[in-house]
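The chains shown are only part of the set, and none of them has been moved.
Naming follows writing order (A and B), and every chain is counted from residue 1.
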Amino acid sequence: MSELTHFDKEGNAIMVDVSAKPVTTRIAIATGKIYVCQEIFERIQRHEIAKGDVLGVARLAGIMATKRTSELIPLCHPLPLTKCEVNFSLHASNNLSTCAEGDDANAECASRSATGKSSYYIQATCLVKTDGKTGVEMEALTGVQIALLTIYDMCKAIDKGMVITDVHLVSKSGGKSGDFRWE
Amino acid sequence: MSELTHFDKEGNAIMVDVSAKPVTTRIAIATGKIYVCQEIFERIQRHEIAKGDVLGVARLAGIMATKRTSELIPLCHPLPLTKCEVNFSLHASNNLSTCAEGDDANAECASRSATGKSSYYIQATCLVKTDGKTGVEMEALTGVQIALLTIYDMCKAIDKGMVITDVHLVSKSGGKSGDFRWE
């Protein structure tokens, strides 16, 4: 049974020793969503073409945040990143599938039940790459988190009820623990 | 119809002028969840009592991250915080409500369908307070995000499939735009 690796035998937190691991190319992709109201969705669409680019600001914030990851996550190793991208896609969902009552953990459902029609979300995906002794999953997740938080910051004057959700690792490659792919 | 406030008339991004706003007490509370597998959930429960405190590390990371918010969110104002707390609660859910097919955005469902039984999550809540000309919603959300990311970092050796979800503002008070409470 695997142990939590960030603790030594006495259970004290440590920055794990990765010195023995080979330097290999490490890639990680993470993704997440922010659910917004229709008004915000449409303004973002419009601004994406003209000046006033919410997603442009969020993209930069996400890229810059990947470089700060080891300052934010206590036991994370500092890594020199070789590549970083943040991409967005806009979704208007008309999914009419039913959800259980009292299922308030489901933002899409809550939105649907509130409006009765559809819900809107922006999906952010962050890819990070390095040559190093340890992976960049945390960098990719941090990029997604901060990009979505930035969209929130730029739109909160219109509606403070946005929800960031479904943030997870999509894939990672390189390293001894093998590849990972989200099912 | 309200405009996006972080852009001037030409649509260029700006750090909004808050100098005319009164200094008042501002409080914001944000929350979010991370879904984990049963093995991780039980290890966290055990370590919460003994040494090797995943939640203790995550709590500190969240508190420290609130102080870095204006470095991470491009158009956020620097604020001297007067109070910050991060709290966690552990949940084992036996909700047997049904979900729609193809609803893979619902982490709780995915977990349920995979195991057929129940799902586990940890909820993080962050409260931030300041006396200032603008609110601390971004600080509270950043605290939640980084706390949950830290739990991910400390447990990812066991399972990389954890999902951070349902991150939203619970409430905020103080300031001219009035109070907000999540419905």
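Everything that follows uses one rule, which is that a residue touches a chain if its C-beta (ideal position, glycine included) is under 8 Å from a C-beta of that chain, and two chains touch if they have at least 3 such contacts.
All figures in this text were calculated on a predicted structure; none of them were measured in a lab.
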{"item": "Subunit count for the whole complex, all chains sharing one sequence, 2 displayed", "value": "6"}
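Here is the rule we go by: only the chains that are shown with their structure count from here on.
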{"item": "Cα-superposition angle relating the copies chain B and chain A, to nearest 5°", "value": "180"}
{"item": "Whole-Å separation of chain centres (CA-atom averages), chain A against chain B", "value": "13"}
{"item": "Residues of chain B touching chain A in the complex", "value": "1-7, 10-13, 32-33, 39, 43, 47, 50-54, 57, 60-61, 64-65, 68, 71-76, 95, 97-103, 105-108, 137-138, 141-142, 145-146, 149-150, 152-158, 160-169, 172, 177, 180, 182-183"}
